[in-house]
Every structure is written in structure tokens, then in C-alpha cells.
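All protein chains of the complex are present and in place, except for one that has been dropped.
When the chains are written out, they are named A, B and C in that same order, and each has its own residue count from 1.
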Amino acid sequence: MTEYSNRSQYPQARADGSLDIDLTSGKYLKLWQGPNHPGITGNMSVELTVCGDEVVEGKTHVGYLHRGFEKLMERRTFIQCFPIVCRICVPEPDFNEYCYAAAVEELAGIEVPEKADWIRTLILEMGRINSYLMYLGGQAGAFGLGVIGQWTTYARDLMLDRFEELTGARIYHMFIMPGGVRDDLPEGFDQRMEETLQEIESTLQDVYDTMFRNAVFKKRAVGLGYVDPAWVDEYGITGPVARGAGVAKDVRRDQPYLVYDRLDFEPVIATESDTYARADVRRRDLLMSVDLIRQILARMPRQGEVMATLPNVLHWKIPRGETYVRGECSRGEYGYYLVTDGSGYPRRVNVRGPSYTHAMTLLEKLIVNVNISNVAGLMVSLHTYPPEIER
Amino acid sequence: METLYARLKEPFGLTDWVLQKPDLCFVTVAREQLRPLLLHLRDLEGFTHLVLLTAVDWIEEDRFQLTYLLHDRAKARDIGVRLMLPREDASMDSIHELWPTAATYQRELREMFGIDFPGSPRVNEDFILEGWADLPPYRRDFDTLQYAHEAYAERAGRETRDPARHMKEQLYPDGGQDD
Amino acid sequence: MKDELEKRLDRRPNDHPQRTALKDIPVREELLPRTVKTPDGQEIRIDPLQDYYCQAGPTVQTPAYTRIIEDLFNWARAESLWILGFGTGCGAIEMRPLMTPRFDAYRYGIQWRPTPRQANLLVISGYLSVKTLKRAIRAYEQMQNPKYVVGLGSCTINGGMYWDSYNTIKCLDEYMPVDLYITGCMPRPEALLQGFDDLKKLIRAGKAEGANRYAENFDWYKTNQKRVIRDWDMPDYSW
Partner (left out) sequence: MSVRDLLSPFTAWKNLFREPVSIKDPFNRPASERYRGFHKNDSEKCIGCGTCEAICQNGAIDMLPADGVATQPGDSGLRPRIDYGRCCWCALCVDVCMTGSLTMSNEYKWVEADPDKFRFMPGVDKKHWDDYEDGYRRPDGHRLNAPERIDMPELAPAQRIDSFVEMVTGYTVEQAQLEADRCVTCGICVATCPTHMAIPDYIRAIRDGDYERGLKLLYDSNPFSQICGKVCTRRCETTCAASHEGDPIAIRWLKRHITEQVPHERYREIIGAPGPATGRKIAIVGAGPAGMTAAFDLARAGHQVTVYESESHAGGMTRYGIPEYRLPSDTIQREIDLIVSMGVEMHYNTRVGTDISMQQLQQDNDAVILAIGLWMGRSTRIPGSDHANVFKAVDLLRRIRDGEAIEAPKSLVVIGGGNVAMDIARSMARLQKQQHGEIAVTLTALEDKAHFLADPVEIKESIEEQIHILDSRGPQECVIGDQGGLVGLRTWKVLSIFDEQHRFAPSYDENDEQLHKGEWVIEAIGQMSDVSLLGEELTEQLEWNRGRLQVDDDGRTSESWLWAAGDCVKGPDVVTAVATGHKVAASIEAVFAQQEAQT
């Protein structure tokens, strides 16, 4: 493992422990990476203070995508919130739809038909595959392996075609509604899904050969961004970042929701806890999702309703209460904290995205002493999406 | 969960216990008991993971509710600790030494609700908003629609009619009785 | 055109009452005037806002002398749309399929560049928060002429889903000269290609005059921009 710590003698620590960074000394340079930068994960930025080509301090800046969802939802009825939540996360919007719907159903006491649960699980796994494919392209691209992104984006597009025929939209599906899902699977869906899954598997084999067995990638990813397992609780680390550190933390298994208790799987873990390990966890997790989709299609009931009867949504009121609903998305724990006050509008919705802790405190910790050229790779390895930080 | 509550109720003066679902409960605690309670939960009860820290504005009751949601990984359960703060000049003790991530949450609360957390790192820096000069936007008394109307130009030419009123104008404009 | 713009400007109220209690927004540390010591010990006084930017405002580009030459230029411009890879909003995610083999926009002379200096098309991919608007304006101003702006998604047209948000602008053309809009939430890659194709037609017809409109109505645009960007800690034109 490459030793990154204490490579530079600067900056020196002051007596109180803070860093003695004097911009006028000429030793340091302030460098903004983002928001308009090819090596940034979406529309966000890190304010780097560098000494030579080494980062001595990094501060995450977000808010470029802030639309005030939590405020907007307070003035939308419960059904009107449903189309807006998915916009909180572009690459994997369905988790918002699921968490919101589940929270509303819990507080309103709505029973969801069993088949809807299966279809929801299917959609969440499809979304996970999409998200991971994007990640793989980004992770490879951050280390200069542009071709991986060309392949995975194509594979992801095939999955988007499946999304389109199932949900009627490519990106923002607006399919998981409070009460169930909008519609049943279309005819012949299983067959086309199987073809897509096979294409994805073959793409992944190519990715494995050219990325994971690539000297360049190994050289740069191994040892980069080491996360100590002890930080997992301290920093609220979830998902593949935690699993890459050997902590088998997976909401799907720990607190099974939807139909995960009826599927066979084991959380994927790795112990090296660096960028390479996290990429590998995600690659294997992706393959697991492929398997889960096959299990779902094989086991799900084909008869029955997909939507519960809702009260007239125009005057839908939910009694006072609060709850938290979580799910395991591709980046970690996604959760909705919903407070209702008996009116027709949510009192408060708080969206807890995994990037909130990963891209802020954890990134700022990991980024110290990293070479500038590796900042992008490090950020991607935490798999952050800025809109779920600022909402 | 029940036994946990029974054990902690007396020493920490917990109230308003709600078992929302088998693995999630909410309790309310007084301000001075919060830190001991969080420490106890983290170090002795296994609630090692701070899931979220957020606020709810109960403007009618003139107070903020802070919610600290903690997760126990081993037993797969959560506890939400509620704390009520007066709305006026709201300020709360920072818990960033217990969980470093709390600093981010506290920065957001400072910006979006105007709740101060003295001592929390970078708490007064802009976090999400930039150059914001109005009421903290997540407060209930901040009207986002009105603000949007006043601050940002909108495209002209939108109008709408109410069906019932339009029918009245068309079919019985004098408001008279008809069939 | 200008009259119409003025009219739209007039119908909006000035700073609204909620905003009267303005707090002073401190200028960023790195933008403050300061003295810097060079490695050889010389001390230099720097005022970043004055020294780091060229402050000359934009100028209107006159067409080439003859029609044939101008047509040739326009053809060349139309066939090389270089898009600034600045994902300002969610719509940017549909650009990625365009960059990759399935939709392959490169075959139509469209490619993505990482820096404004190399790009001539700014795609505003959806809503713009005030914070991003500030960056988008700078990115736009740093692009070389001739340059074009395409508004992507309904949010750029009339606010879209975020019509009542306190943090997003509603009409993009109040702040930037937009040549074309593509509606959708978000528009599919095929719709984007269609939009770029239509933009090419506009350019070939010599009608994509957004940059000149920006230069002509510079003050109007700046007034609008400064109305929503509260901490205007940058020069008026950051070329």
C-alpha cells in the first residue's frame, strides 16, 4: 500500500491543533475544483489548498443544486409530493419515490398489495444497476480510462430502455406511488430484461478485464482513500464505503424492507478499504443485483393488484406522527424522516442521503495529503451525488 | 425497545414515548439531559451511528423540535431523540465531538432554521445558500412562493378560471334562480 | 427587442420588503486586496477583482463583409458545436448517452469540452439555483464568440417544478441570451439531438444572435443578474 501520510512538512500544526496555512506565504495555492470541472462528481466543488501537488486542506462546497425540496414539499399535498421527490437524486431516483411512499403509507396506515412490493424491489434493483454502471464509468474515467464509461453508459442505456417500457420514463420514473406502483409489468418484459442482464454481464466482464485487471488502475486506486473501519460509526459511513472497509452493513439484510427477506443474497464485502476495494465491492454488488432481478422475476406473483385504494388524493389528510424509513441504495443508506401534523401537507420532510456524510466530513478528512490528480478518483470512489446533500 | 425505555425513563427523564414500529421509537428529552443520554446510548446501548439530526418548526407552539436519530447496528434498531427548543434566539449545544458528522447537520440547521450551535466547526459559514439575506428558509414563517414571486421574474400571460364561477357568468350571470 | 425587455423589467417590483433587513455579506478572503511576497522577496500589491480580469465589456460582432463568406462561417460554426461540459442541473445526465456510442453526437459535429475557452455552446441543463447562475454567467462570459445558449427542460422556460422555490430562477432569458429551448423533464437524448439540429439550422440561417443580444443589452442583463445574485463579488464582465 502506498504511504500517503506526512509526505510534506507543510503545513505545520499550530499549538491548538489547527493548520498554519498562510496564503500570503507563497507556499500554498488555493485551487477550486468545480463546479465546472471534468473531475468533479456533479455540480459541486471542493476548495483545495495545495502545497506543491499535494492537497493540504479540502473543503466541500455544495448548494449549487439546492432547490429547497424540503420546503417545497411542505406546501404540496401528499400526492403532489410524489412527482417531486425523485428529482432529489438523478442517477437513482427511485429510492426517493420508495422511501417517501413507504413513509406516507406507514403514517397513513395504507396496506400495499404484495405484487407492488415485488415490482418496487425490481425497480430499486434496476436503479442500483444503473447507478453502479455510471459509477464504474466515472471511477475509470477519473483515472483516465475513458473507454469504460463508453461501455457502461451503453449498458446503462439498455437498462433505461427497460425502465422506459415499464415506467413510461427514462430518468424520472415517477412510478412508485404512495399506495403501490402505477402499472403492472408489460408483456414480454421478462424476456427483454434477461437479454439486457446478459448484455450487462458481458459488459462487466469486459470492465473487469480492462479496469480491474489494469496496471494503471491498480497503481492509482490501490491504497487511495483508506477508510478505517473504526470510522464507520463515527462518520456515519454506510453502503459500499462501509462494506469496502469490511463492515457488512446492508439495510437490505439488516432491516429487510419490501421483499428482501424472500430473496437469497449476502452483503458483498472487501477488507482493503481503499478505492480499488470499493470499486470491486460495487462491481460485485452489481452482479448481485443482476442475480436479484432474476430471483425477483422468477418468484414474484403474476396475479393481483398493484395499487391500494387511496382516499381522494385531493383532500388526503394524514394524522399527526413521525417516522423514518430507510433503504439501501447504491451509495449507502437512503432515508426519509417524515413528520405529519394532521393536515393535508407534510409538516417536515428530511431527506437523508448517504452523500451527506460521505462527501462532507469524510471527504474532507480523506482528501488531506492526496495528490491533486487523485482528488477526482477519490471523490468518485465515495460515490457522491451532490443533490442529495443539499436537496 | 420497551425495556430500553423502561431502563432509561427514570434516569434521563424521558417523556412522550412512541413506538412507531418494532425497530423505531421516539422519545423526548430535556435539554440538559440530551448530552448524557446521547453518550449513554452511544457508549453503553450500542446506538453508535448518528443517522440524522434535523429540526421541525412547530411555529404554533413557538418552538423547534430537534430530532437526533440514532441507529444500533448490532440490534438493527433506531431511536429518535426529540428535544424542544424555544423558537426565539434558538441555540443548542453542539455535539460535533460525539460525531464529527454532526457538524454538517448543525451547519445546515444554522443556515436553514437559524438555530445556533456555538462551537460547532464552520457553523457560521455559508453551506448551501450563498448571499442569503432573508429569514432562514426552512422556518414556517418564510413563504417560499411569495419570495419566488417577488425575487424572480416569471413568464407573463398565465391566467385561469374557476369552472363554477365561469359557468355562473355564462349561464346565470345575474345570480338568479334558474333551472 | 430592447423595449420589450425593458417592459418585462418594469413589471417586477423592486427589492421586496422581506429583504430590507439585509445583512452585510462579507467578501471572500481570497478576493480581498492583499500584499503578496514573491520568492525573491519583492512585495506586490494585488486587488484580485481589478487585476485578475479583463474588464472590457462585450462587443457586438458584425457579420463578415460578404454574404458568401458569412454563410461559409455560419456553416462551419453550425458543424462544430462544442458544448461546455458544465452540468448545471439534472438534465446533464442525459448528455452522457449522447457522448457515448449509442446516441453518438460526435457524428453530428457535437462534442464536449471541459473549459469555456474551448466551447461555443452552453447548455443550461435545467433549473439554475442562484449559486449556479453566478457560475454559469461567468462560464458564459468566458466563452469565445460566436457562442450559443440552449435551455434544456421546462425549468429553464418558466421555472418548471421549482416554480415556487426560493432558490431557483424561473426564466433563463432574463439573465442570459437563450437561442433555443428544448422542453421536457428531462428531455431525452433524441430530443436534445433534435434541439442541436435545430440550433444548427438557426446558426446557418444567421439567426443565432444570442451573444450579440447579450452585448447590446448588457446593462439590462447585468441589472437582472445583480437583482438575484446578492453577493456580487466579481467584476461585471469576467472575460
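The rule we apply is simple: a residue touches a chain if its C-beta (ideal position, glycine included) is under 8 Å from a C-beta of that chain, and two chains touch if they have at least 3 such contacts.
The shown structure was predicted, so the numbers you read here are calculated from the model rather than taken from an experiment.
K.L.:
So which shown chains sit in contact with the chain we cannot see?
P.N.:
Looking at the complete complex, the unshown chain comes into contact with A, B, C.
K.L.:
I'm checking contacts with the chain that's been left out. Which of C:Asp51, C:Glu79 or C:Asp197 qualifies?
P.N.:
C:Asp197
K.L.:
Would you indicate which residue among C:Ala78, C:Ile137 or C:Ile157 is in contact with the undisplayed chain?
P.N.:
Only one listed residue reaches the unshown chain, and that is C:Ile157.
K.L.:
Decide which residue listed in A:Glu165, A:Glu201, A:Asp291 or A:Glu364 touches the omitted chain of the complex.
P.N.:
Missing-chain contact among the listed residues: A:Glu165.
K.L.:
Provide the residue numbers of chain B that touch the chain removed from this figure.
P.N.:
Where chain B meets the chain not shown: residues 155, 157-168, 170-172, 175-179.
K.L.:
Determine and list the chain A residues touching the chain excluded from the picture.
P.N.:
Counting over the whole complex, chain A touches the hidden chain at residues 76-77, 79-84, 147, 154, 161, 164-169, 172, 174, 182-184, 186, 206, 209-211, 213-216, 218-219, 305, 307, 309-315.
K.L.:
Name every residue on chain C in touch with the hidden partner chain.
P.N.:
Interface residues of chain C facing the absent chain: 101-104, 107, 151, 154, 157-161, 163-164, 171-173, 178-185, 187-191, 193-195, 197-198, 202, 207.
The rule is short, and it goes like this: only the chains that are shown with their structure count from here on.
K.L.:
Comparing the two chain pairs, does A-B have more C-beta contacts than B-C, or is it the other way round?
P.N.:
Higher C-beta contact count between the two pairs: A-B.
K.L.:
Looking at C-alpha means, what's the farthest chain from chain C?
P.N.:
Relative to chain C, the chain whose C-alpha centre sits farthest away is B.
K.L.:
Return the distance between the CA-based centres of chain A and chain C, expressed in whole Å.
P.N.:
Averaging C-alpha atoms per chain gives centres 30 Å apart.
K.L.:
When the C-alpha atoms of chain B and chain C are each averaged to a single point, how far apart are the two points in Å?
P.N.:
Spacing between the chain centres: roughly 36 Å.
K.L.:
Mind pulling the chain A residues that touch 2 or more other chains?
P.N.:
Residues 63, 66, 68, 71-72, 75 of chain A touch two or more partner chains.
K.L.:
Identify all positions of chain B at which a residue touches two or more other chains, and write them in rising order.
P.N.:
Within chain B, residues 129-130, 137, 142, 144-145 contact more than one other chain.
K.L.:
Chain A touches which residues of chain C in the complex?
P.N.:
Contact set of chain C toward chain A: 29-30, 34-39, 84-90, 92-94, 96-97, 99-103, 114, 116, 127, 129, 131-132, 135, 139, 161-162, 164-168, 185-186, 188.
K.L.:
Please output the residues of chain C touching chain B within their complex, sorted ascending.
P.N.:
8, 11-13, 16, 18-19, 21-23, 25, 130-131, 134, 157-159, 163-171, 174, 224, 227-231
K.L.:
So in the complex, the part of chain B that touches chain C is made up of which residues?
P.N.:
Spelled out, the residues of chain B in touch with chain C are 129-135, 137, 142, 144-148, 150-156.
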